[in-house]
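Other chains dropped; remaining ones untouched in position.
Chain nomenclature is as follows: A and B, assigned in order of appearance, with residue numbering initiated at 1 for each chain independently.
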Amino acid sequence: GVKRYSTVTNLRLKLPVACIILEVIIIILFGTLVQYDSDVDAKQWHKKINNGTSNYDNEFYYRYPSFQDVHVMIFIGFGFLMTFLQRYGFSSVGFNFLIAAFSLQWATLMQGFFHGMHGGKIHIGIESMINADFCTGAVLISFGAVLGKTSPVQLLVMAVIEVTLFSINEYVVLSVLEAKDAGGSMTIHTFGAYFGLMVTRVLYRPNLDKSQHKNCSVYNSDLFAMIGTIFLWMFWPSFNSAVTAHGDDQHRTAMNTYYSLAACTLATYGLSSVVAHDGKLDMVHIQNAALAGGVAVGTAGEMMLTPFGSMIVGFLAGTISVLGYKFLTPVLESKLKIQDTCGVHNLHGMPGVLGAIVGAITASVASMDVYGDGLVAVTVASNQGVQQAISLAVTLGIALLGGLLTGFILKLPIYATPPDTICFEDSIYWEVPGEEDSHEELTHVRTAEEEEKINA
Amino acid sequence: GVKRYSTVTNLRLKLPVACIILEVIIIILFGTLVQYDSDVDAKQWHKKINNGTSNYDNEFYYRYPSFQDVHVMIFIGFGFLMTFLQRYGFSSVGFNFLIAAFSLQWATLMQGFFHGMHGGKIHIGIESMINADFCTGAVLISFGAVLGKTSPVQLLVMAVIEVTLFSINEYVVLSVLEAKDAGGSMTIHTFGAYFGLMVTRVLYRPNLDKSQHKNCSVYNSDLFAMIGTIFLWMFWPSFNSAVTAHGDDQHRTAMNTYYSLAACTLATYGLSSVVAHDGKLDMVHIQNAALAGGVAVGTAGEMMLTPFGSMIVGFLAGTISVLGYKFLTPVLESKLKIQDTCGVHNLHGMPGVLGAIVGAITASVASMDVYGDGLVAVTVASNQGVQQAISLAVTLGIALLGGLLTGFILKLPIYATPPDTICFEDSIYWEVPGEEDSHEELTHVRTAEEEEKINA
């Protein structure tokens, strides 16, 4: 038994090969294709300086603080949110770290390719860094659906495909259909959630109940997860506003997200207490549903949604998310065979679709009367509402088909996948330390005689 | 017994009703009264743009990074600081989350009302968001005084009243008396502390000793609390400078706070080792008293206090705070019947009063000679020092009377309050997971025979 599993799940060859080959490919492609943009390149920037630009006008100063907030969400937020499982903390924060570090590099290439090359070169700067982190977010959402049931090699392969399809979908939605989706209700949350749900559907494990006793939290793991939740919640205004147009757009997006999340939190606490056992609050709801308000204003956040509108959207998002955790997740598992470890359908799926719909409606009623000259920044297409709705359909289509394809690729028996009996368990992929010594031993200060014995 | 308590403390009806009614009222009031200000509203901002303003001049870029630091202090800082109790981590970070999300919305309305309406409308932007977070801070300070002894419904009711009174006091201090108090030594810390102390006095529990075995920390809970402490400590320069005038004021406030906190930390370690058992350091002091330096320069921080002056103030603040924890807190409890769970009197009360006094003195000696044309930014009133002193008295008065009133309201037997025997305990309001399985079970990899048995 021990030997068999240590053979099956042994990463010694597979993980190094995957990491090193992928990184070498990325380095070669960066060497061939990637250049600093004109705010980063010394020569080009100093040409701008000579033409009267000030160093203080560098895009860095107007995007970098938002970038860092997004960065915290990706690495601390998603990473710790998933540490809620009692014995999967190393993997949650550790695999999150690995696939995020990979995805942001791969996304730079894929997004650069689709966003438009400049003389055969991809130009990068602070905005491409934010976009790469955004794309990474979608991969981490999908990771949430398959959490505990996949090997790091599988996750890297998933990331390769998902980043590629994400970039194609993003290109279609933002460039071809000219939809607005600055905070990614569609391109990030809806895409990442339905892609991951389809992957986990294909990877369905009928005997997963054998690991079920580990598929739950303990007291401290829930507190670690709250670190993730709170950082995601606090910085979501930065996430939604990180790449919107400068000025009122960015300001408004941050503010709308702030109020949507606050209203969502009240709805989450209220609803959790209604549906949970004995009127008690359920940590799963607090950790997840309270964030749905950020997802749901990911499209309309930059529009003149008003704080009033944002709060209504946030309140609805929190409500459907809690109800989803309580009533829908069990059905998805029993009827549709979708084993969604983190419940990404409730946090990213449904609120993402809600956000897309709210965005389409808000865009379709946008008028010169309300926006003045700011109208062009939020409505690019002549028939913006319709374009938004089509974008949602396209996103769902690419996500589901892409997830289907990816699921079958991930089913190949070559990834050191954990067996059904040892899912949700760090020790198959990590050197796990022993537990703490008993209290007595630790605080016992040795007597002189004991000392002498030891010293002897 | 079990049944009786699950009835008494059952939140099923009370919490949902409180959350949903409050949120619906807020949404209606926002719909009726609240508008984006001219840096947020698309039409108005683009009028400014047409008049030569640059998008880079939007207030967002000069306040938002500070706002996010303050936001981290409110949700991570306060939330995790209070996780020090061994079995109250869910409630500490969770109720902190709930009442902060509520208070920031309610504060937007109350502060907007008192700060001056524009044609019957409240105008909001990044500065109002910071101010709403500030007001929330006061509520969380009061929460610290009653931690472990209150239900979430009680806390929401407290927040409704406290935010309202905070806004009135803030209006009197800043607008009527024209006092300076950018970092809130008076309006936030003194107000929040004495309000909370009066509430906990009225809610005095003679039999609280029955829960006393849970009113202490364990090893990991103290480490979680240090996350809160360190984030508060690091971002306090942003807190004190978040709403000061742009330019030298903001720069100076951040710097004074930085040095005050550093000196305070040295004093805290030195004093803790003097007063604690056997010369050992006490985590309670490190977690709390090291922050008193931030509180104590909340008024004078924007003035020409100099790093020298800031350090003296910080050193004093750390000293009185440690001494307060050691000698005053036990007396407050035994003689005055004030059960102050987090010792907010030592962290916010006394250092807040110290800060108010330092502010009054520093303002009264401010001169054109030292400030040049910068004098107007820090001294509004002709007799600034006196106005500052009156403001402290007013703040203490409103806080104590308000806390008295609130205490009596919170005494009503309708809030699902915990009984004396089960205070400081998450499990009455939260679904609490079991403990970790024993080490052996967790790292035990099943043998082939065991596998087969299970699979059979």
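A few points about this structure:
The criterion applied here is as follows: a residue touches a chain if its C-beta (ideal position, glycine included) is under 8 Å from a C-beta of that chain, and two chains touch if they have at least 3 such contacts.
The structure presented is a predicted model; accordingly, all values stated were derived computationally and were not measured.
Because all chains derive from one sequence, the complete complex can be expressed as a copy number, which is 3 in this file against the 2 shown.
Definition applied: only the chains that are shown with their structure count from here on.
It takes 120 degrees of rotation, in steps of 5, to superpose the Cα atoms of chain A onto those of chain B. Distance between chain A and chain B, defined via averaged C-alpha coordinates, is recorded as 30 Å.
Taken in their complex, chain B has these residues touching chain A: 6, 10-13, 15-20, 22-23, 26-27, 30-31, 34-36, 39-47, 49-50, 55-56, 58-61, 64-65, 68, 71-72, 75-76, 79-80, 83, 87, 89-90, 93-94, 97-98, 101-102, 104-105, 108, 124-126, 129, 152, 220, 224, 227, 428-437, 439, 442-443, 445-451, 454-455. Taken together, the chain A residues at the contact with chain B in this complex read 1-2, 4-6, 57, 61-62, 65, 69, 86-87, 207, 210, 213-214, 216-220, 222-223, 226-227, 230-231, 233-235, 238, 245-252, 254-255, 258-259, 261-263, 265-267, 269-271, 273-274, 276-283, 286, 290, 304, 306-308, 311-312, 315, 370-375, 377-378, 421-422, 425, 427-428, 432, 434-435.
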